[in-house]
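Note that this complex is displayed minus one protein chain, with the remaining chains in position.
Should a chain be cited, it is by its letter among A, B and C, assigned in written order, with residues numbered from 1 in that chain.
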Amino acid sequence: MLQFAQFGAGRIGAIHAANLAASGRAALRHIVDVHAPSAAALAAKHGATVSDTATALADPAVGAVIIASSTDTHADLVIAAAEAGKAIFCEKPIDLSLPRVDACLAAVAKAGVPMLVGFNRRFDPNFAELHRRIGAGAIGAVEQVVITSRDPGPPPVSYIKVSGGLFRDMTIHDFDMARWMLGEEPVEVFATGAVLVDKAIGEAGDIDSAMIILKTASGRMAHINNSRRAAYGYDQRVEVHGSAGRLIAGNRIGTTVEQADGKHVATDLPLHFFLERYADAYRIELAAFLDAVEKGTPMPVGAEDGRQALVLADAAYRSLTEGRPVKVA
Amino acid sequence: MLQFAQFGAGRIGAIHAANLAASGRAALRHIVDVHAPSAAALAAKHGATVSDTATALADPAVGAVIIASSTDTHADLVIAAAEAGKAIFCEKPIDLSLPRVDACLAAVAKAGVPMLVGFNRRFDPNFAELHRRIGAGAIGAVEQVVITSRDPGPPPVSYIKVSGGLFRDMTIHDFDMARWMLGEEPVEVFATGAVLVDKAIGEAGDIDSAMIILKTASGRMAHINNSRRAAYGYDQRVEVHGSAGRLIAGNRIGTTVEQADGKHVATDLPLHFFLERYADAYRIELAAFLDAVEKGTPMPVGAEDGRQALVLADAAYRSLTEGRPVKVA
Amino acid sequence: MLQFAQFGAGRIGAIHAANLAASGRAALRHIVDVHAPSAAALAAKHGATVSDTATALADPAVGAVIIASSTDTHADLVIAAAEAGKAIFCEKPIDLSLPRVDACLAAVAKAGVPMLVGFNRRFDPNFAELHRRIGAGAIGAVEQVVITSRDPGPPPVSYIKVSGGLFRDMTIHDFDMARWMLGEEPVEVFATGAVLVDKAIGEAGDIDSAMIILKTASGRMAHINNSRRAAYGYDQRVEVHGSAGRLIAGNRIGTTVEQADGKHVATDLPLHFFLERYADAYRIELAAFLDAVEKGTPMPVGAEDGRQALVLADAAYRSLTEGRPVKVA
Partner (left out) sequence: MLQFAQFGAGRIGAIHAANLAASGRAALRHIVDVHAPSAAALAAKHGATVSDTATALADPAVGAVIIASSTDTHADLVIAAAEAGKAIFCEKPIDLSLPRVDACLAAVAKAGVPMLVGFNRRFDPNFAELHRRIGAGAIGAVEQVVITSRDPGPPPVSYIKVSGGLFRDMTIHDFDMARWMLGEEPVEVFATGAVLVDKAIGEAGDIDSAMIILKTASGRMAHINNSRRAAYGYDQRVEVHGSAGRLIAGNRIGTTVEQADGKHVATDLPLHFFLERYADAYRIELAAFLDAVEKGTPMPVGAEDGRQALVLADAAYRSLTEGRPVKVA
């Protein structure tokens, strides 16, 4: 049974630890977190030991790591884990700086360890089924992709300040989804945005609303629209137009109850946030990681995917700043 | 942590055992099944011991039992478990004979043990939310209920022969649902049916298609339609009309993917059968049992509910046989 | 161009007159109504003459009549029109008394004139398409039909008193729809009902809520549920289950606008009443009548259909009164 060291005992770390325990295929051996009480609580819950980074990585019984700590620690941990020969499950983004990401990729390549980057949406059963049907030819050749990605509400401004900004923090998922659905690399990015939700976000140097167009060499196009606020909950939809039809993956709702009364016919709101909407995705993502490690098969979403999404986010920032479309190598 | 003895290691037993293990609140101590390999496999999976009935019930560490064995064994097990002072989780039906059910109720009452009857659909989040809204006054006073309940395909004829017939085997869930949604006891049952799916079912003395109307003393009405076959999967819907509106709980589907092509706009089929559709319901049902045992609160669906659904099923058979509506005490 | 005499200048008469004018294929020559101002207004609108019955039927230029007057006048007008050799478009019901209906059928048969009975729902594009697909084999052999038919609100009690009661006034449409969808004559009717909406309806000797089951010789079944009140508007749905699938025709809504806000995702209410919901149906119904008269082809819904629906309504009343299922010849 594969033994894990996990870095990060916060909200997302708790999800991965629970999925790991429920998998019946792996065990959590070390928990590392700068916040001692969180580490202790999560370790206790899953029968793990609270450790420091060096101890956890030096343990020869550990075959894999989950990196779910704060973004600024990811790169150092990836490099150290790679050097220690561990399989790596790293939350997105690998880092906010492309040179640092490249250093990670180099370390991973040198060590020859497998690495999965946590683009959880690829494992959402709805988006995965949509993607499967594209591959099965259900709508012919892909022509245009429309991605709607809107959070129920903005994070604290303190988080905004260290987030890397909207494109690297939130849109990075949509860049990955666009690449995956387009089936071809974007070569041009046009991004525009504004502060429409909260002036404090603007004062922190970021935007809270954006619209983006990506274009590939053969002329395929993708549109992304983002907002840090959606009064009705988490809005996560993908629409793909092809030469022979259209595929849409919509939001998930809590129940199928429909109420008709004197005013309207109403159904439930979308599941409120990523913890609910992507609960299945996180579980399936970890299982896919375990599958690939156990069988020695390629990771379904790897370090290069993490890099490429950051390249698009960086290009989007240049586009926003310079007011023009930006070419991507 | 509550210790369980479980009777039955088949398909439904495996579900309860897995939910019990995943709950983190209870442990499986004994598995009893006439089929030794099934008992051994399930016991091994969950760290339990293969026992016989007497041993399991004599174990003072055991606080509760799950009865998921074949229907003809339920009543003896309920009575024995009650006499042993164990809390009882019993799959539906308690028994196919009303006098036997009454003997069970008497034993449970005498022993003062809590008992839940496995009408899992009450715990389906969709139906539960619909029922909650009735209670919250969303549609005023309930007037009519329409229940659609259709299986994807018929069971083997060998099962049909020992099933107690359509009304006691399949419709019994719908009778419970009708009682729950009506909020008032039916006093009259009219049932009609036919063999439209498979002649072998008719040759075995049963029907495979039915329509039923229930009526309460105040004039509320419920309709149930059943079939042993639905080409598109498991069809499980409830519709309630009240003085101020209408509530519908529909089927659950696998994904939200919608495909538009040259022929139509198509969505997924309903989840195919009860194992998928009611996976959440089984988990929540067991949690509700644990809650009630731990807190000493009343069971959300008890022995009397199991009895009353059988009374309606029996009345439906008399109605079908005699070709007239039948009064229910 | 076919010339019409129309009896009745009320709400439904105005619809037929307008559809006739808009058809461009026929002209309104005489309007007859006991309420002189209504007759004058409608005649003026469409360039017709206000006449009495004898004059209108004696006019050799008149080839067809529309009978849209009060129910108690239908039978005499049908007989007189038949004797005058006119093609007959008669609103439902032909009459509330079966012997009177038989007298009409005899007169029509003797005269050899074509006659359409106004079961407008057969011409609703949604129900017509559902029926067409049954015929095309989309769901295999029909097994069960579920008809939901609920009015937005009850008519005045004064109307209830002369209406012939719920089954002859409102359900008669559903009996016709059930026959049409079943594809086989019902041989048994069970009906039950109650006064749940308005006590004054009960004091007038009628019910306002009903549930019905029809059964054919081969075992096909149909359920109808009725109410004189639906808080959310006119609820008119048909669901047909067959050996290979299910067809549903739902309500029509005013616009496709969907609103998501902090509370729910809401769509429009169903079109509020029959004038809106069946506007297309009335237009298509008249066109079908004109087609059949012009081409000499059989009427799509004829006098015998009008009779058979009344037979079912009468059987439903006996069932309700006697508390048992009633056989139908």
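Observations, loosely collected:
Keep this in mind: a contact is a pair of C-beta atoms (placed from the backbone, for glycine too) under 8 Å apart; a residue touches a chain by one contact, two chains touch by 3 or more.
All values derive from a computational prediction rather than experimental measurement.
Shown as candidates are A:G183, A:G254 or A:P325; the residue that touches the absent chain is A:P325.
Remark: the omitted chain is touched by one listed residue; of B:E83, B:D102, B:D198 or B:D261 this is B:D261. Contact with the undisplayed chain is limited, among A:N19, A:S38 or A:S209, to A:S209. The residue from A:P99, A:G219 or A:G296 that touches the chain not shown here is A:G219. Among the residues A:N19, A:S38, A:N126 or A:T148, only A:T148 touches the chain that is left out of the figure. Of the options C:D72, C:E203 or C:D261, the residue whose C-beta touches the omitted chain is C:D261.
Residues of chain A in contact with the chain left out of this view: 139-141, 143-144, 146, 148, 150, 188, 190, 192-197, 209-211, 213, 215, 218-221, 223, 225, 227, 229-232, 235, 241, 243-246, 323-325.
Residues of chain B in touch with the missing chain: 231-232, 253, 259-270.
Those residues of chain C that touch the chain absent from the view are 22, 125-126, 129-130, 133, 138-139, 244-252, 254-262.
Here is the rule we go by: only the chains that are shown with their structure count from here on.
Each chain gets a centre from the mean of its Cα atoms; for chain B and chain C, those two points are 42 Å apart.
Annotation: 58 Å between the Cα-based centres of chain A and chain C. Chain B has residues 139, 244-246 in contact with two or more other chains.
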